[in-house]
Structure formats: C-alpha cells, structure tokens
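Only one protein chain is missing; all other protein chains are in place.
Here is chain A:
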C-alpha cells in the first residue's frame, strides 16, 4: 500500500464562497434592495423596512419547512392551503362547540401534524412522487376548507373569534407587535428569525440535518448505511405542516376571521423562496439562511413595487424571472460540486482520472 490516492485541489476562498448555496441569493437581495431604495422614496424609512420584514416573515416561516423538505428530496404542494385549514379548524371548532380557543389551537395543531404525517406516509408507502400525493392533499384541503365553512357558517367566511375565551393570550403569542423606536415590529418577524436560526442549526450541526441532506442527495445510499429514511422524510412533511399551522394561527389571530379560499397559490411562493435561496430542486443541497434570504427577496419586491407606485401585477412576472435565474445558478453550483477535479499539482498520480 505504497501508492496513495490524491484527490481534488485545495479550494481557494473565492471558489468555496461561490459554492455556498445562499451566495447568489444574497447578491440578488442586495441589488434588489438598493434598486428599490433608489426607485421608491417611500421605501426609505425604518417603518417600511419592518413592513418588508413582516411581509417576508409570513412567507418565510413556511418556506423554511418547504426548503428543508426540498433538501430532503420531496415537495409539498398542500403547504399553502394548510395555513388556512389550520386557522379554520381552530375558529370553527371552537365556535361550534363553544370551547376555549386554546383547546382549538391544540386540536388544530394535532390535525395539521396528522395531515403532514399522511402526506409523508403515503409518499413513502406507495412510492408515488410527493408532487402528486400533495397535489391531491392540496385539492382535498382546498375543497374541504370551502365546503365545511359553508356548512358551519353558511358563508365562506369563518366566524369572528375576537370575543371568545382565550383570545387575548393567543393573540399575544401569534399576532402581537411592539413599538421599537417609532417603528412597528411584528412578532412573526422574531419567530421567523428564530425558526431560521433553529433550522440552520439543525441542518448544519446535528445528526438530523446530516440525514436530511443524505436522504435528499441519495435515499438509497442513506438507507444502506443505516439512515432511517422513512422516519426522516415523514418528519420533514410534519415540519412543513407544523410551520403552516403556525402561520395559520398568526393569520387567524391577526384578522380574527378568515376567508376559506385563502392560501391557494402560496405553496408556489414557498417553493420559489426556497429555490431562489439556493435550494436544489432535486434535493440534497441548500440551507436555511438561503431560504430566509429568498423570502426577504419576496417581501422586498412585493412591497417595493407598491412603494414605487407601479402596477403590482408586475410582481409575479418578476418572481418568475428570479426563479429562472436562480435555477440556472443552482445548476451551475451543483455541477461545481459534483465534477471530478483534475490534478494539477501532482501529475505523477494518475489514479484520479
């Protein structure tokens, strides 16, 4: 065993920095922020900055879960409507039975986790792509949201909950805001940052995170070395539905009443935030901070266009362009990470062909 294998070249800093998932998104976020600061005078205030952060957080919280799930190699198209399902379940259950909102919130949580479990279980059990399974759940929930709301209230709006038991406390948890130096800061922004930090820790620094990357990168390889693939994937689906429940609670306790048709289409915003943030569509690559920056780009643009006084319809066209650019960048980064690097400094060892 005298001959040794030498592989790769020591990465220069520029190379390593460029191969980080969120680097493209960070640059894009900077450019977009500067652009709107220049184009929209109304944008240049602390108040509007925190409004942007609030807007980002409402998408960003669920996008964290969707991003983790995508790194784990799966999709969840029901993530948009489950937000509304969570709020409706809480409010109508409590209104119908006249019980404390706390109980309803917990029941709604259990129900959402159950939906996430069913999504994951069906995907793992049948081997049908998660795109199809969750497309099914998406339509079931969308229909049930409207149908059940009509049965219970006779309209497509959920009953007002602001005078029911437990309301003030829950509003404090999910939908509070406070004043910091003259600007309004919504609690969801702090929750968003907290969840992002937690997800970043889990992904990069824990065993669970290692498993998430592994099942997304190559589920068979992961299984062969003893990673519990089924359990990890089901856990990821349940994480998405937990975060969906959380935003559902926020929406309910902020507006007191919900439109049963809401949430449709948001699943794509979550996926866009994740992909723009450097998550690979095919799994196995990405990080939580990137997803956060992706959500921030969403918040900046959606409000920047309004502040600049343009037709807000252009927003979606812009998102589409961002998505396409991001996919191209991600593809390039992936090819960097998987191409065999040729030896330059030790030509004598030709093992590395």
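Here is the rule we go by: contacts are C-beta pairs under 8 Å (C-beta built on N, C-alpha and C of every residue); 3 or more make two chains touch, one makes a residue touch a chain; residues count from 1.
Methods note: contacts and distances are computed from a predicted model.
K.L.:
Tell me the UniProt name of the left-out chain, picking from "Response regulatory domain-containing protein", "ATP-binding cassette domain-containing protein", "Cytochrome bc1 complex cytochrome b subunit" or "histidine kinase".
P.N.:
Result for the unshown chain: "ATP-binding cassette domain-containing protein".
K.L.:
Any idea which of A:80, A:104, A:263 or A:284 touches the chain not displayed?
P.N.:
Only one listed residue reaches the unshown chain, and that is A:284.
K.L.:
Thinking of the whole complex, not just what is shown, which of A:157, A:177, A:210 or A:257 touches the missing chain?
P.N.:
Here the residue in touch with the unshown chain is A:210.
K.L.:
If the missing chain were put back, which residues of chain A would it touch?
P.N.:
Touching the chain left out of view, chain A contributes residues 1-11, 201-202, 205-208, 210, 213-214, 217-218, 220-228, 280, 284-285, 334, 337-341, 350-353.
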